[in-house]
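What you see is the complex with one protein chain gone and the rest in place.
Up next, chain A:
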Amino acid sequence: MHKELVDVERVSLYKSKNMSKYTEDDLKVELENKEYEYGFYTDIESETFPAGLNEDIVRAISKKKNEPQWMTDWRLEAFRAWQQMEEPEWANVNYEKPDFQAVSYYSAPKKKDKYASLDEVDPELLETFKKLGISLDEQKKLAGVAMDIVVDSVSVATTFKKTLAEKGIIFMSISEAIQEHPELVKKYLGTVVPQKDNFYAALNSAVFSDGSFCYIPKGVRCPMELSTYFRINQGGTGQFERTLVIADEGSYVSYLEGCTAPSRDENQLHAAVVELIALDDAEIKYSTVQNWYPGNKEGKGGVFNFVTKRGLCEKNAKISWTQVETGSAVTWKYPSCVLKGDNSIGEFYSIAVTNNFQQADTGTKMIHLGKNTKSTIISKGISAGKSQNSYRGLVQIGARAENARNFSQCDSLLMGNNCGAHTFPYIESKNASAKIEHEATTSKIGEDQVFYCNQRGIPTEKAIALIVNGFSKEVLNKLPMEFAVEAQKLLEISLEGSVG
């Protein structure tokens, strides 16, 4: 048992503290030093493109990555579409529009060659990982987690490739995949999120610098949790990663994604695209803990997180999204499921926490196309400080989706009266046999609940943490164990100082 806990701690995303001995008092100390903990900046000699975006930059990115012609064309097509598009305005967020010509679209740690082993990796980079609590050499020994680490968009290290290769699982950076498995990439890239899907997706398709690629062959159950780690390092660069996960017939994979960014004054742009494809009888579980820099207390700086995530379910397939969103100044994110095959299942579990001047507009889309499709949406929004937290969701039942079933629940918790909680659920049904239930509530932490805790000697701050945890339990339970512990602590820290 103890061994296991220690392992968990090593995977821990933001601290390499001994968690088995982690007590509530430690939390208190931690809360007192609540400045954004990843606010360090590693001075790795970066190779950064000049700011601005035009066809030449797109070509240059493609060339830099030694991509085949079809890929370059694909990017250019996306870029041309992007030029015709306008930045969406409908989300319930206010921010100064990023100047897309002021962003540098490529930033890679300068490298000699491919890294054959960790020794060749820039020691400073390794130091970065250590601060994040994921030392690579330890990683290898850890059971159950393989990581594809992305720093400023270029995958520098992939572990456990060999173990996975034995099962026929392909887990590598997408740039490698373009070289090594072009047939798979060509077949699936852009099938779920087309280049022209939306403004940010088009931008991403044109300039994505790296990301993860995962293919689980027929009938294989991936023996470990796959994990990617994103971190924005270089100032003034945008992070445009692209993830493609393909679960072939009857396979299963659980995928974890965690994000952090060092403190920066200017807003950093993050426009990622994640595509999941679950073929017949396959299951994909995708979990995200997002902790990008949320900006300081005055609302200065922070990451703009404009993400397009979508999964496609074939017959009897299942896709489950779980997300814990605590960071970013502005979040614009709707992990969705297209339930194309009969009997397919889509799930969405989300906790979105906003504090200070954060703004989040997040939710999901469940598109029911096949018969007997089912979807579940559980969304918990917690707003504190002067933040705005919106749930925006769509449940759409197509005319042919006989016996489709949906259950949605959106609960919001407000702390203080300078914040706002909003729900914008869209429900569209074209089939008479569909059953849809939606419910939403908004409330605050009950004084009686806090009083009850106080009476029993639990100070208010801890009582609040306890209640918030209870409020979020339904979603936290869906996270893999390592992440659940992590997420729980993140929640507490994000809400520090918002009550009492």
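Worth pointing out:
Note that a residue touches a chain if its C-beta (ideal position, glycine included) is under 8 Å from a C-beta of that chain, and two chains touch if they have at least 3 such contacts; residues count from 1.
As a working rule, contacts and distances are computed from a predicted model.
Chosen from "Carbohydrate ABC transporter permease", "Blue-light-activated histidine kinase", "DNA-directed RNA polymerase sigma-70 factor" or "Fe-S cluster assembly protein SufD", the protein name that UniProt gives for the omitted chain reads "Fe-S cluster assembly protein SufD". From the set A:54, A:191, A:418 or A:477, the residue in touch with the chain omitted from the display is A:418, counting the whole complex. Considering the whole complex, the residue from A:63, A:297 or A:444 that touches the absent chain is A:444. Panel shows chain A; residues 90, 399, 412, 414-444 of it touch the chain omitted from the view.
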